[in-house]
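Apart from one protein chain that is not included, each protein chain of the complex appears where it belongs.
Chain IDs A and B follow the sequence of writing; residue 1 opens each chain.
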Amino acid sequence: MSVSGIAVALLQVALTIAVAPVLVGLMRKIRARLEGRIGPPISQPWRDLRKLLGKQRLVSANTGWVFSLAPLVLIASAALVAAIVPFLSTRSALDQVGDLFAVVYLLLLGTVFLSLAGLDAGTAFGGMGASRAMTITAIAEPTVLVAIFALSVSSGSSNLGAIVSSTLANPSTAASPQSLLAFAALAVVTIAETGRLPVDNPSAHLELTMIHEAMILEYSGPDLALLELAAHLRLVVFLGLLANLFVPWGIATTVQPLHLLGAAAAVLVKITVLAAIIAVVEVFIAKLRLFRVPELLAASFVLAFLAVTVSFFLA
Amino acid sequence: MQAGLVALSGVCVALALAPTVLAEPLERATTVVSGIADGAPITTDGVYLQLSGIQAGLSPLLLATGLAVMMIAALAVVRRSRVRRTTRGIPAWGCGRTVQTARMEYTATSFAEPLQRVFDDVLHPEIDVDVDHHTESRHYVQAIRYRLHTRDAFEHRLYLPLLAVARRWGDGARRIQNGSIHRYLAYSLFTLIIVLLVSR
Partner (left out) sequence: MTWFTSLDRVIETTPAGLRDRFVELLTNGHRLALVAAHHDPPIDGAVGVGTIRVVYVMVAGPPDTRLELHVRLPTDEAMLPSLAGVSFSAGRFEREMQDLFGIRLVGHHQPGRLVLHQHWPDGWYPMRHDAGPQPDFRDETQSYPFITVEGPGVYEIPVGPVHAGIIEPGHFRFSVVGETILNVKARLWFVHKGIERLFQGRSPDGGVELAERISGDTAVGHSLAYCLAIERATGTVPPPAAQLLRAMLLELERLYNHVTDLGAMGNDVGFGIAHAHTMRIRERLLRLNNEITGHRLLRGGVYPGGARATWLPQASTLAAIHDDIHDVVEFMMANATVVDRFTGTAVLSTDDAAQIGTLGYVARASGISTDARREHAFADLYQNLTVPLLTGGDVMSRFEIRVAEIDASIALLTEFLPNAQMGEHRTPLDPVVGPGHGVGLVEGWRGTIAHRVEIGSDGRLTRVKIVDPSFFNWPALPVALAGDTIVPDFPLANKSFNQSYAGNDL
(Lines give C-alpha, C1' and ligand atoms only; values in the text may rest on other atoms or scores of the structure.)
Protein backbone atom coordinates (compact mmCIF):
# COMPACT_ATOMS: atom_id res chain seq x y z
CA MET A 1 0.00 0.00 0.00
CA SER A 2 1.89 3.00 -1.29
CA VAL A 3 1.47 6.62 -0.35
CA SER A 4 0.62 7.50 -3.92
CA GLY A 5 -2.01 4.75 -3.94
CA ILE A 6 -3.64 6.19 -0.85
CA ALA A 7 -3.51 9.61 -2.43
CA VAL A 8 -5.35 8.26 -5.47
CA ALA A 9 -8.02 6.72 -3.22
CA LEU A 10 -8.54 9.98 -1.33
CA LEU A 11 -8.62 11.88 -4.61
CA GLN A 12 -11.37 9.57 -5.82
CA VAL A 13 -13.44 10.23 -2.69
CA ALA A 14 -12.99 13.99 -2.98
CA LEU A 15 -13.83 13.95 -6.67
CA THR A 16 -16.96 11.85 -6.12
CA ILE A 17 -18.22 14.09 -3.32
CA ALA A 18 -17.60 17.20 -5.39
CA VAL A 19 -19.26 15.82 -8.50
CA ALA A 20 -22.21 13.87 -7.09
CA PRO A 21 -24.55 16.76 -6.15
CA VAL A 22 -23.75 18.57 -9.39
CA LEU A 23 -24.54 15.46 -11.36
CA VAL A 24 -27.91 15.13 -9.63
CA GLY A 25 -28.53 18.80 -10.33
CA LEU A 26 -27.68 18.20 -13.97
CA MET A 27 -30.09 15.28 -14.19
CA ARG A 28 -32.88 17.40 -12.74
CA LYS A 29 -32.03 20.17 -15.16
CA ILE A 30 -32.11 17.84 -18.16
CA ARG A 31 -35.46 16.48 -17.07
CA ALA A 32 -36.88 19.94 -16.50
CA ARG A 33 -35.74 21.21 -19.91
CA LEU A 34 -37.18 18.19 -21.68
CA GLU A 35 -40.48 18.76 -19.92
CA GLY A 36 -40.46 22.37 -21.04
CA ARG A 37 -39.61 23.80 -17.63
CA ILE A 38 -36.64 25.97 -16.70
CA GLY A 39 -35.91 23.94 -13.59
CA PRO A 40 -33.69 24.78 -10.61
CA PRO A 41 -30.02 25.65 -11.21
CA ILE A 42 -27.57 22.77 -11.47
CA SER A 43 -25.94 23.81 -8.21
CA GLN A 44 -29.23 23.50 -6.30
CA PRO A 45 -28.39 20.16 -4.60
CA TRP A 46 -25.20 21.71 -3.21
CA ARG A 47 -27.15 24.70 -1.93
CA ASP A 48 -29.67 22.39 -0.29
CA LEU A 49 -26.87 20.50 1.43
CA ARG A 50 -25.32 23.72 2.71
CA LYS A 51 -28.68 24.88 4.01
CA LEU A 52 -29.35 21.58 5.75
CA LEU A 53 -25.88 21.47 7.29
CA GLY A 54 -26.48 24.83 8.95
CA LYS A 55 -29.53 23.64 10.84
CA GLN A 56 -30.03 22.25 14.31
CA ARG A 57 -30.41 18.52 14.70
CA LEU A 58 -33.96 17.45 15.40
CA VAL A 59 -34.32 13.92 16.61
CA SER A 60 -37.61 12.18 17.07
CA ALA A 61 -38.01 11.30 20.73
CA ASN A 62 -38.80 7.64 20.25
CA THR A 63 -35.76 6.72 18.18
CA GLY A 64 -32.66 4.88 19.30
CA TRP A 65 -29.00 4.76 18.38
CA VAL A 66 -29.63 3.23 14.96
CA PHE A 67 -31.34 6.44 13.91
CA SER A 68 -28.25 8.52 14.71
CA LEU A 69 -25.80 5.98 13.34
CA ALA A 70 -27.49 5.28 10.02
CA PRO A 71 -26.54 8.52 8.20
CA LEU A 72 -22.91 8.02 9.20
CA VAL A 73 -22.86 4.40 8.05
CA LEU A 74 -24.55 5.31 4.80
CA ILE A 75 -22.17 8.12 3.90
CA ALA A 76 -19.10 6.21 5.13
CA SER A 77 -19.94 3.10 3.13
CA ALA A 78 -20.60 5.13 -0.01
CA ALA A 79 -17.37 7.09 0.43
CA LEU A 80 -15.36 3.91 1.10
CA VAL A 81 -16.70 2.35 -2.07
CA ALA A 82 -15.75 5.52 -3.92
CA ALA A 83 -12.22 4.98 -2.64
CA ILE A 84 -12.03 1.32 -3.67
CA VAL A 85 -13.62 1.37 -7.12
CA PRO A 86 -11.03 2.10 -9.83
CA PHE A 87 -12.34 5.42 -11.11
CA LEU A 88 -8.97 7.01 -11.83
CA SER A 89 -6.30 4.33 -11.80
CA THR A 90 -6.08 0.56 -11.82
CA ARG A 91 -3.27 0.93 -9.31
CA SER A 92 -5.47 2.01 -6.46
CA ALA A 93 -4.05 1.33 -3.05
CA LEU A 94 -7.26 -0.26 -1.90
CA ASP A 95 -7.62 -2.70 -4.75
CA GLN A 96 -6.50 -5.60 -2.59
CA VAL A 97 -8.55 -4.38 0.38
CA GLY A 98 -11.93 -5.04 -1.16
CA ASP A 99 -13.03 -6.88 -4.27
CA LEU A 100 -16.28 -6.53 -6.19
CA PHE A 101 -18.15 -8.62 -3.60
CA ALA A 102 -16.94 -6.35 -0.82
CA VAL A 103 -18.01 -3.29 -2.79
CA VAL A 104 -21.51 -4.64 -3.37
CA TYR A 105 -21.94 -5.59 0.27
CA LEU A 106 -20.64 -2.25 1.49
CA LEU A 107 -23.40 -0.63 -0.54
CA LEU A 108 -25.86 -3.17 0.84
CA LEU A 109 -24.72 -2.29 4.35
CA GLY A 110 -25.89 1.24 3.70
CA THR A 111 -29.25 0.02 2.39
CA VAL A 112 -29.76 -2.18 5.45
CA PHE A 113 -28.92 0.64 7.85
CA LEU A 114 -31.27 2.97 6.03
CA SER A 115 -34.07 0.42 6.40
CA LEU A 116 -33.26 -0.07 10.08
CA ALA A 117 -33.37 3.69 10.55
CA GLY A 118 -36.74 3.76 8.83
CA LEU A 119 -38.03 1.17 11.26
CA ASP A 120 -36.41 2.81 14.26
CA ALA A 121 -38.85 5.68 14.67
CA GLY A 122 -41.71 3.18 14.73
CA THR A 123 -43.93 5.34 12.53
CA ALA A 124 -46.04 3.98 9.73
CA PHE A 125 -44.15 5.69 6.90
CA GLY A 126 -40.65 4.66 7.93
CA GLY A 127 -41.65 1.04 8.27
CA MET A 128 -43.48 1.13 4.95
CA GLY A 129 -40.42 2.49 3.17
CA ALA A 130 -38.14 -0.02 4.89
CA SER A 131 -40.38 -2.91 3.94
CA ARG A 132 -40.49 -1.82 0.30
CA ALA A 133 -36.74 -1.22 0.15
CA MET A 134 -36.00 -4.63 1.64
CA THR A 135 -38.42 -6.34 -0.73
CA ILE A 136 -36.68 -4.79 -3.72
CA THR A 137 -33.21 -5.46 -2.30
CA ALA A 138 -34.05 -9.07 -1.54
CA ILE A 139 -34.99 -9.61 -5.17
CA ALA A 140 -32.17 -7.48 -6.61
CA GLU A 141 -29.29 -9.00 -4.64
CA PRO A 142 -29.26 -12.40 -6.39
CA THR A 143 -28.96 -10.56 -9.70
CA VAL A 144 -25.97 -8.63 -8.44
CA LEU A 145 -24.20 -11.76 -7.19
CA VAL A 146 -24.78 -13.69 -10.39
CA ALA A 147 -23.74 -10.77 -12.58
CA ILE A 148 -20.53 -10.33 -10.60
CA PHE A 149 -19.90 -14.02 -10.91
CA ALA A 150 -20.18 -13.74 -14.68
CA LEU A 151 -17.66 -10.91 -14.71
CA SER A 152 -15.26 -12.76 -12.43
CA VAL A 153 -15.38 -15.90 -14.51
CA SER A 154 -14.44 -14.16 -17.73
CA SER A 155 -11.55 -12.23 -16.21
CA GLY A 156 -10.42 -14.85 -13.69
CA SER A 157 -10.64 -12.46 -10.76
CA SER A 158 -13.15 -10.72 -8.56
CA ASN A 159 -10.81 -7.82 -7.93
CA LEU A 160 -11.91 -4.67 -9.68
CA GLY A 161 -8.42 -3.67 -10.79
CA ALA A 162 -7.90 -7.08 -12.34
CA ILE A 163 -11.27 -7.06 -14.14
CA VAL A 164 -10.58 -3.60 -15.55
CA SER A 165 -7.03 -4.54 -16.57
CA SER A 166 -8.24 -7.70 -18.24
CA THR A 167 -10.79 -5.75 -20.28
CA LEU A 168 -8.09 -3.23 -21.19
CA ALA A 169 -5.81 -6.06 -22.29
CA ASN A 170 -8.50 -7.78 -24.39
CA PRO A 171 -10.80 -5.02 -25.67
CA SER A 172 -12.98 -7.53 -27.48
CA THR A 173 -14.28 -8.93 -24.19
CA ALA A 174 -16.14 -5.67 -23.59
CA ALA A 175 -18.47 -6.54 -26.44
CA SER A 176 -18.74 -10.23 -25.56
CA PRO A 177 -22.25 -11.58 -24.95
CA GLN A 178 -21.65 -12.31 -21.27
CA SER A 179 -20.34 -8.81 -20.71
CA LEU A 180 -23.29 -7.18 -22.42
CA LEU A 181 -25.78 -9.39 -20.56
CA ALA A 182 -24.13 -8.67 -17.22
CA PHE A 183 -24.15 -4.96 -18.04
CA ALA A 184 -27.87 -5.03 -18.74
CA ALA A 185 -28.56 -6.91 -15.52
CA LEU A 186 -26.45 -4.56 -13.41
CA ALA A 187 -28.00 -1.53 -15.09
CA VAL A 188 -31.47 -2.64 -13.99
CA VAL A 189 -30.22 -3.23 -10.46
CA THR A 190 -28.55 0.19 -10.46
CA ILE A 191 -31.88 1.78 -11.35
CA ALA A 192 -33.59 -0.13 -8.53
CA GLU A 193 -30.92 0.47 -5.89
CA THR A 194 -30.56 4.18 -6.59
CA GLY A 195 -34.32 4.73 -6.52
CA ARG A 196 -34.81 5.99 -10.06
CA LEU A 197 -37.83 5.61 -12.32
CA PRO A 198 -39.55 3.26 -13.00
CA VAL A 199 -38.90 1.78 -9.53
CA ASP A 200 -39.02 4.86 -7.32
CA ASN A 201 -39.75 8.44 -8.26
CA PRO A 202 -36.90 10.69 -7.09
CA SER A 203 -39.01 13.81 -7.50
CA ALA A 204 -42.13 12.58 -5.69
CA HIS A 205 -42.74 13.44 -2.09
CA LEU A 206 -46.13 11.81 -1.62
CA GLU A 207 -46.05 9.98 1.68
CA LEU A 208 -47.70 6.83 0.51
CA THR A 209 -45.93 6.06 -2.76
CA MET A 210 -42.30 6.67 -2.01
CA ILE A 211 -39.58 4.25 -0.98
CA HIS A 212 -36.40 6.18 -0.26
CA GLU A 213 -38.18 9.32 0.89
CA ALA A 214 -40.37 7.30 3.25
CA MET A 215 -37.37 5.88 5.07
CA ILE A 216 -35.74 9.28 5.59
CA LEU A 217 -38.97 11.04 6.53
CA GLU A 218 -37.94 11.52 10.15
CA TYR A 219 -34.59 13.09 9.29
CA SER A 220 -33.89 16.79 9.15
CA GLY A 221 -30.96 19.20 9.20
CA PRO A 222 -27.39 17.84 9.12
CA ASP A 223 -28.49 14.19 9.28
CA LEU A 224 -30.68 14.70 6.25
CA ALA A 225 -27.78 16.43 4.50
CA LEU A 226 -25.64 13.32 5.07
CA LEU A 227 -28.38 11.05 3.76
CA GLU A 228 -28.97 13.19 0.69
CA LEU A 229 -25.27 13.37 -0.05
CA ALA A 230 -24.97 9.62 0.48
CA ALA A 231 -27.81 9.05 -1.98
CA HIS A 232 -26.04 11.26 -4.53
CA LEU A 233 -22.74 9.43 -3.88
CA ARG A 234 -24.34 6.04 -4.34
CA LEU A 235 -25.71 7.12 -7.69
CA VAL A 236 -22.27 8.25 -8.85
CA VAL A 237 -20.60 5.14 -7.46
CA PHE A 238 -23.05 2.83 -9.21
CA LEU A 239 -22.73 4.72 -12.48
CA GLY A 240 -18.93 4.86 -12.19
CA LEU A 241 -18.82 1.14 -11.46
CA LEU A 242 -20.96 0.38 -14.50
CA ALA A 243 -18.88 2.71 -16.66
CA ASN A 244 -15.43 1.49 -15.68
CA LEU A 245 -16.25 -2.21 -15.43
CA PHE A 246 -17.62 -2.40 -18.93
CA VAL A 247 -16.01 0.57 -20.72
CA PRO A 248 -12.72 1.06 -18.86
CA TRP A 249 -10.85 3.05 -21.52
CA GLY A 250 -9.38 6.29 -20.30
CA ILE A 251 -8.48 4.94 -16.88
CA ALA A 252 -4.87 5.45 -15.83
CA THR A 253 -2.65 2.43 -15.33
CA THR A 254 -0.12 4.52 -13.40
CA VAL A 255 -0.37 7.07 -10.65
CA GLN A 256 1.23 9.94 -12.53
CA PRO A 257 -0.67 13.20 -11.96
CA LEU A 258 -1.08 13.93 -15.68
CA HIS A 259 -2.51 10.47 -16.36
CA LEU A 260 -4.82 10.82 -13.37
CA LEU A 261 -6.08 14.13 -14.72
CA GLY A 262 -6.89 12.49 -18.03
CA ALA A 263 -8.55 9.58 -16.24
CA ALA A 264 -10.66 11.98 -14.16
CA ALA A 265 -11.86 13.71 -17.30
CA ALA A 266 -12.63 10.37 -18.94
CA VAL A 267 -14.61 8.98 -16.00
CA LEU A 268 -16.53 12.24 -15.60
CA VAL A 269 -17.55 12.14 -19.24
CA LYS A 270 -18.66 8.50 -18.94
CA ILE A 271 -20.67 9.11 -15.75
CA THR A 272 -22.25 12.24 -17.19
CA VAL A 273 -23.28 10.41 -20.32
CA LEU A 274 -24.86 7.59 -18.27
CA ALA A 275 -26.61 10.09 -16.01
CA ALA A 276 -27.90 12.03 -19.00
CA ILE A 277 -29.24 8.83 -20.55
CA ILE A 278 -31.07 8.01 -17.31
CA ALA A 279 -32.46 11.54 -17.08
CA VAL A 280 -33.70 11.47 -20.66
CA VAL A 281 -35.24 8.03 -20.36
CA GLU A 282 -36.93 9.00 -17.08
CA VAL A 283 -38.87 11.73 -18.87
CA PHE A 284 -40.62 9.20 -21.05
CA ILE A 285 -41.37 6.45 -18.55
CA ALA A 286 -43.76 6.28 -15.65
CA LYS A 287 -43.44 4.61 -12.29
CA LEU A 288 -44.32 0.94 -12.22
CA ARG A 289 -47.01 -0.39 -9.92
CA LEU A 290 -45.17 -1.58 -6.81
CA PHE A 291 -45.84 -5.25 -7.45
CA ARG A 292 -44.63 -5.01 -11.04
CA VAL A 293 -41.14 -4.12 -9.82
CA PRO A 294 -40.31 -7.75 -8.90
CA GLU A 295 -41.12 -8.70 -12.51
CA LEU A 296 -38.55 -6.20 -13.74
CA LEU A 297 -35.98 -7.48 -11.28
CA ALA A 298 -36.74 -11.08 -12.19
CA ALA A 299 -36.00 -10.18 -15.80
CA SER A 300 -32.66 -8.74 -14.74
CA PHE A 301 -31.92 -11.94 -12.86
CA VAL A 302 -32.55 -13.94 -16.02
CA LEU A 303 -30.12 -11.70 -17.87
CA ALA A 304 -27.49 -12.20 -15.20
CA PHE A 305 -28.04 -15.95 -15.22
CA LEU A 306 -27.65 -16.04 -19.00
CA ALA A 307 -24.42 -14.06 -18.62
CA VAL A 308 -22.98 -16.74 -16.34
CA THR A 309 -24.13 -19.55 -18.59
CA VAL A 310 -22.66 -17.90 -21.64
CA SER A 311 -19.37 -17.18 -19.90
CA PHE A 312 -18.96 -20.87 -19.08
CA PHE A 313 -19.78 -22.00 -22.59
CA LEU A 314 -17.57 -19.43 -24.26
CA ALA A 315 -14.72 -19.75 -21.74
CA MET B 1 -32.49 -16.17 24.44
CA GLN B 2 -30.85 -12.78 24.06
CA ALA B 3 -27.55 -14.08 25.42
CA GLY B 4 -27.44 -16.61 22.61
CA LEU B 5 -28.13 -13.95 20.01
CA VAL B 6 -25.47 -11.67 21.45
CA ALA B 7 -22.93 -14.50 21.54
CA LEU B 8 -23.68 -15.52 17.99
CA SER B 9 -23.44 -11.99 16.66
CA GLY B 10 -20.21 -11.53 18.62
CA VAL B 11 -18.72 -14.54 16.90
CA CYS B 12 -19.91 -13.21 13.54
CA VAL B 13 -18.31 -9.82 14.11
CA ALA B 14 -15.05 -11.41 15.27
CA LEU B 15 -14.93 -13.71 12.27
CA ALA B 16 -15.78 -10.84 9.96
CA LEU B 17 -12.89 -8.76 11.24
CA ALA B 18 -10.34 -11.55 11.53
CA PRO B 19 -11.28 -14.45 9.27
CA THR B 20 -7.60 -15.39 9.08
CA VAL B 21 -7.87 -17.23 12.39
CA LEU B 22 -9.94 -19.82 10.59
CA ALA B 23 -7.63 -20.06 7.59
CA GLU B 24 -5.22 -22.52 9.19
CA PRO B 25 -7.76 -24.97 10.67
CA LEU B 26 -9.62 -24.97 7.37
CA GLU B 27 -6.41 -25.74 5.51
CA ARG B 28 -5.66 -28.65 7.84
CA ALA B 29 -9.17 -29.97 7.37
CA THR B 30 -8.88 -29.94 3.62
CA THR B 31 -5.48 -31.63 3.55
CA VAL B 32 -6.90 -34.56 5.50
CA VAL B 33 -9.38 -35.33 2.74
CA SER B 34 -7.39 -36.55 -0.19
CA GLY B 35 -8.41 -35.35 -3.63
CA ILE B 36 -9.71 -31.98 -2.48
CA ALA B 37 -6.50 -30.40 -1.25
CA ASP B 38 -4.84 -28.29 -3.88
CA GLY B 39 -2.24 -26.50 -1.82
CA ALA B 40 -3.21 -23.84 0.69
CA PRO B 41 -6.62 -22.35 -0.27
CA ILE B 42 -5.97 -19.04 1.42
CA THR B 43 -2.71 -17.23 1.83
CA THR B 44 -2.63 -14.51 4.41
CA ASP B 45 -0.19 -12.12 6.00
CA GLY B 46 -2.50 -11.32 8.88
CA VAL B 47 -4.08 -8.28 7.22
CA TYR B 48 -4.71 -9.31 3.64
CA LEU B 49 -6.40 -12.49 2.51
CA GLN B 50 -5.56 -13.92 -0.86
CA LEU B 51 -7.34 -16.84 -2.50
CA SER B 52 -4.99 -19.19 -4.26
CA GLY B 53 -5.93 -20.40 -7.73
CA ILE B 54 -7.93 -17.27 -8.52
CA GLN B 55 -6.81 -13.69 -8.26
CA ALA B 56 -9.00 -12.41 -5.47
CA GLY B 57 -8.00 -10.55 -2.35
CA LEU B 58 -9.70 -8.95 0.61
CA SER B 59 -8.83 -7.28 3.87
CA PRO B 60 -11.78 -7.18 6.23
CA LEU B 61 -9.74 -5.46 8.91
CA LEU B 62 -8.77 -2.58 6.62
CA LEU B 63 -12.32 -2.35 5.30
CA ALA B 64 -13.66 -1.95 8.83
CA THR B 65 -10.95 0.57 9.65
CA GLY B 66 -11.74 2.51 6.50
CA LEU B 67 -15.42 2.53 7.36
CA ALA B 68 -14.71 3.77 10.89
CA VAL B 69 -12.39 6.51 9.60
CA MET B 70 -14.98 7.69 7.11
CA MET B 71 -17.69 7.73 9.79
CA ILE B 72 -15.54 9.80 12.11
CA ALA B 73 -14.72 12.18 9.28
CA ALA B 74 -18.42 12.57 8.46
CA LEU B 75 -19.24 13.16 12.12
CA ALA B 76 -16.54 15.80 12.33
CA VAL B 77 -17.94 17.64 9.31
CA VAL B 78 -21.52 17.51 10.56
CA ARG B 79 -20.79 18.60 14.12
CA ARG B 80 -18.37 21.38 13.24
CA SER B 81 -20.07 24.14 15.10
CA ARG B 82 -21.70 24.40 18.48
CA VAL B 83 -25.19 24.92 17.08
CA ARG B 84 -25.00 21.72 15.14
CA ARG B 85 -23.88 19.77 18.18
CA THR B 86 -27.09 20.53 20.02
CA THR B 87 -29.96 18.14 19.52
CA ARG B 88 -33.60 18.84 20.11
CA GLY B 89 -36.05 16.03 20.80
CA ILE B 90 -39.29 16.23 18.86
CA PRO B 91 -42.26 13.92 18.47
CA ALA B 92 -42.25 11.69 15.42
CA TRP B 93 -43.95 13.16 12.35
CA GLY B 94 -47.67 12.46 12.42
CA CYS B 95 -48.85 14.55 9.47
CA GLY B 96 -50.02 17.37 11.67
CA ARG B 97 -51.82 15.15 14.17
CA THR B 98 -50.10 15.15 17.49
CA VAL B 99 -51.74 12.07 18.94
CA GLN B 100 -49.99 8.91 17.80
CA THR B 101 -50.92 5.56 19.23
CA ALA B 102 -49.37 2.13 19.28
CA ARG B 103 -51.83 1.17 16.54
CA MET B 104 -49.82 3.33 14.16
CA GLU B 105 -46.60 1.45 14.74
CA TYR B 106 -45.36 -0.62 11.89
CA THR B 107 -45.76 -4.35 12.37
CA ALA B 108 -43.69 -7.40 11.52
CA THR B 109 -46.53 -8.93 9.52
CA SER B 110 -46.64 -5.81 7.42
CA PHE B 111 -42.90 -5.79 6.92
CA ALA B 112 -43.04 -9.23 5.38
CA GLU B 113 -46.28 -8.72 3.45
CA PRO B 114 -44.81 -7.32 0.20
CA LEU B 115 -42.36 -10.23 -0.09
CA GLN B 116 -45.15 -12.61 0.76
CA ARG B 117 -47.23 -11.09 -2.04
CA VAL B 118 -44.35 -11.48 -4.45
CA PHE B 119 -43.95 -15.15 -3.57
CA ASP B 120 -47.61 -15.97 -3.01
CA ASP B 121 -47.45 -18.77 -5.59
CA VAL B 122 -45.02 -20.56 -3.32
CA LEU B 123 -46.28 -19.56 0.10
CA HIS B 124 -50.03 -19.81 -0.56
CA PRO B 125 -51.09 -17.51 2.25
CA GLU B 126 -54.68 -17.86 3.40
CA ILE B 127 -56.22 -14.46 3.92
CA ASP B 128 -59.68 -13.77 5.32
CA VAL B 129 -61.24 -10.35 5.61
CA ASP B 130 -64.63 -10.39 7.34
CA VAL B 131 -66.68 -7.23 7.15
CA ASP B 132 -69.79 -6.88 9.33
CA HIS B 133 -72.17 -4.22 8.16
CA HIS B 134 -75.60 -3.05 9.03
CA THR B 135 -78.44 -5.02 7.48
CA GLU B 136 -80.03 -1.96 5.86
CA SER B 137 -76.92 -0.75 4.04
CA ARG B 138 -73.50 -2.26 3.48
CA HIS B 139 -71.98 1.19 3.72
CA TYR B 140 -72.44 1.26 7.47
CA VAL B 141 -69.57 -0.94 8.53
CA GLN B 142 -69.64 -2.21 12.07
CA ALA B 143 -66.51 -4.34 12.33
CA ILE B 144 -63.71 -5.63 10.16
CA ARG B 145 -61.56 -8.61 10.99
CA TYR B 146 -58.43 -9.69 9.20
CA ARG B 147 -56.85 -13.10 9.45
CA LEU B 148 -53.72 -14.35 7.75
CA HIS B 149 -52.36 -17.84 7.91
CA THR B 150 -49.29 -18.95 6.05
CA ARG B 151 -48.44 -22.61 6.08
CA ASP B 152 -44.76 -23.47 6.01
CA ALA B 153 -44.19 -24.56 2.43
CA PHE B 154 -41.28 -26.84 3.25
CA GLU B 155 -43.13 -28.51 6.06
CA HIS B 156 -46.22 -29.15 3.96
CA ARG B 157 -44.60 -29.93 0.64
CA LEU B 158 -41.49 -31.81 1.73
CA TYR B 159 -41.27 -32.89 5.34
CA LEU B 160 -44.83 -34.07 5.86
CA PRO B 161 -44.92 -36.15 2.62
CA LEU B 162 -41.50 -37.61 3.50
CA LEU B 163 -42.71 -38.46 6.98
CA ALA B 164 -45.82 -40.06 5.52
CA VAL B 165 -43.73 -42.23 3.20
CA ALA B 166 -41.45 -43.23 6.06
CA ARG B 167 -44.46 -44.07 8.20
CA ARG B 168 -45.94 -46.28 5.47
CA TRP B 169 -42.62 -48.10 5.22
CA GLY B 170 -42.55 -48.52 8.95
CA ASP B 171 -46.12 -49.82 8.99
CA GLY B 172 -45.23 -52.35 6.32
CA ALA B 173 -42.12 -53.41 8.20
CA ARG B 174 -44.09 -53.79 11.40
CA ARG B 175 -46.50 -56.12 9.68
CA ILE B 176 -43.62 -58.29 8.45
CA GLN B 177 -41.83 -58.33 11.80
CA ASN B 178 -44.49 -58.85 14.39
CA GLY B 179 -42.21 -60.61 16.91
CA SER B 180 -43.45 -64.16 16.22
CA ILE B 181 -40.59 -66.69 16.30
CA HIS B 182 -42.57 -69.05 14.01
CA ARG B 183 -42.82 -66.39 11.37
CA TYR B 184 -39.07 -65.73 11.51
CA LEU B 185 -38.41 -69.50 11.18
CA ALA B 186 -40.72 -69.57 8.16
CA TYR B 187 -38.85 -66.62 6.59
CA SER B 188 -35.55 -68.50 7.16
CA LEU B 189 -36.94 -71.65 5.58
CA PHE B 190 -38.25 -69.83 2.50
CA THR B 191 -34.96 -67.95 2.11
CA LEU B 192 -33.03 -71.21 2.37
CA ILE B 193 -35.18 -72.85 -0.28
CA ILE B 194 -34.78 -69.89 -2.62
CA VAL B 195 -31.01 -69.85 -2.10
CA LEU B 196 -30.84 -73.61 -2.78
CA LEU B 197 -32.93 -73.22 -5.91
CA VAL B 198 -30.83 -70.36 -7.18
CA SER B 199 -27.45 -72.00 -6.45
CA ARG B 200 -28.36 -75.33 -7.98
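What we mean here is this: a residue touches a chain if its C-beta (ideal position, glycine included) is under 8 Å from a C-beta of that chain, and two chains touch if they have at least 3 such contacts.
Every value quoted in this text rests on a predicted model; they were computed, and no experiment measured them.
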Full-complex contact with the absent chain, from B:Thr86, B:Ser110, B:Gln177 or B:Thr191: B:Ser110
Candidates B:Gly46, B:Gly96 or B:Gly179 - the one touching the absent chain: B:Gly96
Given B:Met1, B:Val32, B:Val129 or B:Leu197, the one touching the chain that is not displayed: B:Val129
Residue numbers in chain A that touch the chain omitted from display: 31, 34-37, 124-125, 127-128, 131-132, 197-198, 201, 203-209, 283-292
Residues from chain B at the interface with the omitted partner, ascending: 94-97, 99-101, 103-114, 116-117, 129, 134, 136-148
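Rule of thumb we're sticking to: only the chains that are shown with their structure count from here on.
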Chain B residues touching chain A - in the complex, by the definition given at the top: 48, 50, 54-59, 62-63, 66-68, 70-71, 73-75, 77-79, 83-84, 86-95, 100, 104-107, 110-115, 117-118
Of all residues in chain A, those that touch chain B in their complex: 53-63, 71-73, 75-77, 79-80, 83, 94-99, 101-102, 106, 119, 121-128, 130-132, 134-135, 138-139, 152, 156-159, 162, 207, 217-218, 221-223, 225-226, 290-291, 294
